[in-house]
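All protein chains of the complex are present and in place, except for one that has been dropped.
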Amino acid sequence: MLKQIEGSRAVAEAVALCRPEVICAYPISPQTHIVEALGEMVKEGALTDCEYINVESEFAAMSVAIGASAAGARSYTATASQGLLFMVEAVYNAAGLGLPIVMTVANRAIGAPINIWNDHSDSLSQRDCGWIQLFAETNQEALDLHIQAFKLAEELSMPVMVCMDGFILTHAYERVDMPTQAQVDAYLPPYEPRQVLDPNEPVSIGAMVGPEAFTEVRYLAHAKQMQALERIPQLAAEFGSVFARDSGGLLRTYLTEDAETIVIAMGSVLGTIKDTVDAMRLPENGGHSIGVLGITSYRPFPLAAVAAALKHCKRFVVLEKSLAVGIGGIVATDVRMAVTGMGLKGFTVVAGLGGRAITVKSLTALFEKATREALDPVTFLDLDWKAVNKQLEREKARRRSGPVAEALLRDVGVVGARNY
Amino acid sequence: MSFQPVKFYQTGTFTVGNRLLAPEERSVQASAKRFNSINSGHRACQGCGEALGARYAIDAAMEASDGQLVAANATGCLEVFSTPYPETSWQIPWIHSLFGNTAAVATGIAAAIKVKRKKGEQEHDVRVVAQGGDGGTTDIGFGCLSGMFERNDDVLYICYDNQGYMNTGVQRSSATPPAARTATTMAVGPEPGNVFGQGKFLPAIALAHDIPYVATATVADLRDLEAKVRRAMEIRGARYIHILVPCPLGWGTASQETIHMARLAKETGIFPVFEAEHGEIRSVLPIRRQQPVEEYLKPQKRYAHLFGKQPNVAVIARLQAMADRNIKRYGLLGQGER
Partner (left out) sequence: MDKPFAITLDPGSSLANRTGSWRTTRPVYVDRLPPCNATCPAGENIQGWLFHAESGDYENAWRSLTANNPLPAIMGRVCYHPCEGACNRQNIDAAVGINSVERFLGDEAIRRGWQFDAPAPSTGKRVLVVGAGPAGLSAAYHLRRLGHQVAIFEAAEQAGGMMRYGIPKYRLPRDVLDAEIRRLVDYGIELRLETKVSDLRQVMAEQGFDACFLGVGAHLAKRAYIPAGDANKVLDAVSVLHDMEEETAPMLGRRVVVYGGGNTAMDVARTAKRLGAEEAIIVYRRTRDKMPAHDFEVEEALQEGISIKWLSTIKEAGEADIMVEKMVLDENGLPQPTGEFERIEADSVVLALGQDADLSLLENVPGLVVDHGLIQVDAGMMTGHPGIFAGGDMAGSERTVTVAIGHGKKAARAIDAWLRGERYVAPPKHELATFERMNPWYYSDAPKTVRPVLDIIRRQSTFEEVLGGLDEHNALFEARRCMSCGNCFECDNCYGVCPDNAVIKLGPGKRFAFNYDYCKGCGMCAAECPCGAIKVVPEEN
């Protein structure tokens, strides 16, 4: 059914359709509307057979989900940024134990300095923990991916993170097509655990594993994600047949077949990029040979599919809302691994950190440079060089130069991104 | 001639069992058919109080729940010595997640069971027990514990208090008593051992949460411990039992002295044994034959620096004052002997 609702609300309704049995709620911007909506649904009886627990921290949220999942219940929680980091020990634990928890990460920057706006640093900081990470491009895809996530997680016994851009997607009112309960039930069967705490068949879960078997356990986790590489497209196809739309999968190409330059990105920015690319391809704008590759499954990383998508291009630009301090790009590094030996020229662009707006204007200038291969290996889009240099001078001049953020704010004059 | 009712069965109610008592009047541990929830082959040290306390408590909980019990366990001695791959000594469904989240994991299990029961997918009244050491409970697990208490989740949390992070080599926790030597409060310098004026007594904190049931116990009083577990299992909601379990290695006592040490802790007033419901203390296990704290301190090498040629009379007096305060505060001298 078509609805014009907030992205958070859409996700909440989709999660509710998946018949979760235990939901853990702890507030953090920008996911809070999701758990608020779910809480309301449980309390008024719209969502039945579900325990909604207000936990005391994100660490508790993931821990409660672990206990619930181990006891055979379909479990869900949502978080972002600081909250994700606070629960990291438990995040690794859930993956290590193989518990099919589904969690929404409303992508947000990580402090310090504290920043509540969108970038991908939070979920990407957890890229190695063993969770599957799926990035939604639109609100529709966000709600669809949750439905696919439960199925995927429970089949593989592996937890899944569904990542959606904080504020940009979560707080945007868009038209979405909400499935029916019957459709979801047809797609998603009840949870059949691979292991469960059951007095009729007692087991000890969470043993200490030493050097003699640890590597094997970790390999098996890796092997499972390799399995996921096959399963994700299949699930997307199955989804398509039930829900009659294209959602999910490993990646999505846009006008890449003849493109010499391909821009690679994840999440909502793909919309802006596609608009930019559409314009640039027009003859009156230069008729650039440029296409877009959107990665949906970040973990497992679709090395083969990425390589295939870039087979015929000459160069690529990885535009990411993340930074690997001390080296450069995070996603870019993964992409480079995919295209090893293909002789392509690659450029990393770090953009939109802390919620800074990525404009068509900036992108157009950027991509034009890229087509001419006139970009530096690593570019910080729209960086205020004046402010940066001023700070560097300041630090050279005085030892007690004070907190960096405060100094820059004084120079820049506003806090955070301006939307224009 | 006065008539003495024949309830003094030679060893009364102090021993584990008694051939003269009807089987149902004996302890759970006396039964040849006890569950042995944690079985032989575990790697606990000789004379480990925690291994004993765990079996006592979990067997009693299994008995009370008719074998329908799930346990969550914190990282620590109990977890490590009971489940080194490929062996586990647990006979019950059991999960170890992390160090600080056991109360939360238990909350999750209880929630799952509740839903399954509501849906008719679980026919048994499965109960949940969470267990952890003092480190995992009073320090790193404090937040999750308080959250579980505050929500009144249907979990019985059992803390095995050996007064330190024993598994990692005897480091100080907030349950380590003053003057005790640990690896991070060494017996050197002007104030050897753990400092005075720190530490927390978690049972009192549990009381402040007004949860349905709080009790303390020791491994020296098996029947009292079993009765408390039984009582706790009759109640729904957040419950907490804090059991003193001496650690021969960490306390520096002989392996056969474990129960004796626990007994002395109670008899000196150092460790008050009581039972409370909804924040009100209902009963106290009275001191039977009061002892001065020296009797308790002397056999422990972690207090060795207080003795020797020049005993540290001042510190011992402070410890005695703490014991006396407990006796007064909790009324530990009660009605006398049973």
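When the chains are written out, they are named A and B in that same order, and each has its own residue count from 1.
We adopt the following convention: contacts are C-beta pairs under 8 Å (C-beta built on N, C-alpha and C of every residue); 3 or more make two chains touch, one makes a residue touch a chain.
Everything quoted here is computed from the prediction, not taken from an experiment.
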Residue among B:V16, B:A204, B:A304 or B:L333 that touches the chain left out of view: B:V16
Of B:G41, B:G120, B:P190 or B:G308, the residue in touch with the unshown chain: B:G41
Residues from chain A at the interface with the omitted partner, ascending: 96-98, 157, 194-196, 201-207, 209, 213-214, 216-217, 220
Interface with the unshown chain - residue positions in chain B: 1, 3-4, 6, 8-20, 26-27, 29-30, 32, 36, 39-44, 46-49, 51-52, 55, 82-83, 85-92, 222, 248, 254-260, 263, 337-338
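Quick note on the criterion: only the chains that are shown with their structure count from here on.
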Distance from chain B to chain A - Cα centre to Cα centre, in angstrom: 45
Of all residues in chain A, those that touch chain B in their complex: 21-22, 24, 49-51, 53-57, 59-60, 62-73, 75, 89-90, 93, 97, 197-199, 201-210, 213
In the complex with chain A, residue positions of chain B that touch it: 67-70, 72-73, 79-80, 82-86, 88, 90-98, 100-101, 104-116, 118-119, 124, 126, 143-144, 146-147, 150-151, 153
